[in-house]
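With one protein chain withheld, the remaining protein chains of the complex are depicted in position.
Moving on, here comes chain A:
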Amino acid sequence: MNAGRRRPSLLLVVVAVLAVVMLLPVGYVVAIGFQVGWPTLAPLVFRPKVGELLVNTVLLVVLGVPVTVVLGVGGAWLVERTNLPGRRVWAVLLAAPLAIPAFVSSYGWVSAIPSIGGIGGGLLVATLAYYPLVYLPAVATLRRLDPALEESARALGLGPWGVFARVVLPQLRLAVWGGGLVVALHLLSEYGAFALIRFDTFTTAIVVQYQSTFAGPAASALGIVLAGLCLILLVGESATRGTARYSRVGSGAARSAVVQRLGWSAPFALAALAALLVAAIGVPAASLVRWLSIGDPWSQRELPGAIIQTAGLAVTGAVVTVLVALPIAWLTVRRPGRLARFLEGAYYLASSLPAIIIALGLVTITIRIVPALYQSVFTVVLAYVIIFLPRALVSLRAGIAQAPVSLEEAARSLGRSPLAARAQVTLPLILPALGAGAALVGLGAANELTATLLLAPSGTRTLATQFWSASSSVAYSDAAPYALLLIALSFPSVAILFLQTRKRAR
């Protein structure tokens, strides 16, 4: 028993130390704020420019989130609950924009319509890129809902709209809330998409500030306001989410749900979906094809090197992130408790802050404390770990939950030592989850722009940074091959997410 008690506490220590490392950058930004002091910060925070940024950023969230919710939930309802023609194909296509990084989509729009910009342009580009983040959880929830509830509501005299409004929508609340929060956090942290169309938000302003004054107090002041906005969102979401749980009472195979006949409105629904997809996929794709056909963009010297460097950073980031995620996932599944929940929350908090703040924090820390690590592979990989950890955590938690302790115990009663039982039974069972988690992290890291720009060793050329330097200097044709490769890289992770959505339904 003693051995059994010692092990989890060692695990706890490891997880706690990792949590502190994860929270370092955030803590440092805040610490710098205190160190610089309010008298220096106040004039930097309260100035017209910040007011303008605040208006832009808040408007983006306040208008953008509802639009993505309408698009996401509407799309999910059409493909899951109506007789829309070709709904299987639509179901896949509606998730596809997720494979186009927002800054690539923005590039597609701005290179087609150079005058695009302002809050309108920002909203257009961002909602088209991010509505799938609401769509996917909404689809998953709709598939999981017990159709008997909807049937009962019909039997109680509700019409199709009544059923949707009073039975389906309330049950979608958690999915919508969660998806909306993720969209809001993305809107706050997006840099490339908005910088390309010259729409100023806190994040773009911090990068500008960083480029002119480095990690000075002005950048920190903006970072503190941005971090504050994120915290308000996180606290607001968890406060309004409540403790409500909607679960199916009873078991047995779920039947397929009631299908709503669209009738005369089918053509309108089809037209709306087609318009959405033309804007979200068609325009970027058309731009891409156009720029790829101009000149000979594939012959750029830097292309092969960028592919190799991207692969190297992405694979390293993926492996390290999964190794960091493993102990916390293990702890929360195998030894759940208040402390485990608290530590897991710390990880998610660290990851939910914008990449720009994480990057800023790491820049500050490395320069002040360990200059040798400034702009090193170590620091970029650490940033990837902090940013993409949730992807690995979600995958690993599900995987470990599917390898119950009882199997290890069975192996021990059959003569295996605890270590051998884990190696021969648990490891093979969580291997797919390890792989999926690593793939999701690696693909995300391969597309990462903001932190890579700030943290990578000078001379580093990744697909994203090469794309960025070409497109921001209006060399649209040179940027096109990188854009195509970035989309190709995103595809597998979107496919994994989509399949997970389907799987959860079973």
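Annotations
Everything below uses one rule, namely that a contact is a pair of C-beta atoms (placed from the backbone, for glycine too) under 8 Å apart; a residue touches a chain by one contact, two chains touch by 3 or more; residues count from 1.
Just so we're on the same page, contacts and distances are computed from a predicted model.
Missing chain, UniProt name from the options "YeeE/YedE family protein", "ABC-type quaternary amine transporter", "Cell shape-determining protein MreC" or "Quinol oxidase subunit 3": "ABC-type quaternary amine transporter".
Although one chain is not drawn, the whole complex shows that of A:Leu174, A:Leu429 or A:Ala475 it is A:Leu429 that touches it. Only one residue from A:Ser115, A:Ser299 or A:Ser406 touches the chain missing from this view: A:Ser406.
Taking the complete complex into account, A:Ser417 is the one of A:Asn83, A:Ser265, A:Ser417 or A:Ser473 that touches the chain left out.
Touching residues on chain A toward the chain that is not drawn are 1, 4, 404, 406-407, 409-418, 420-421, 425, 428-429.
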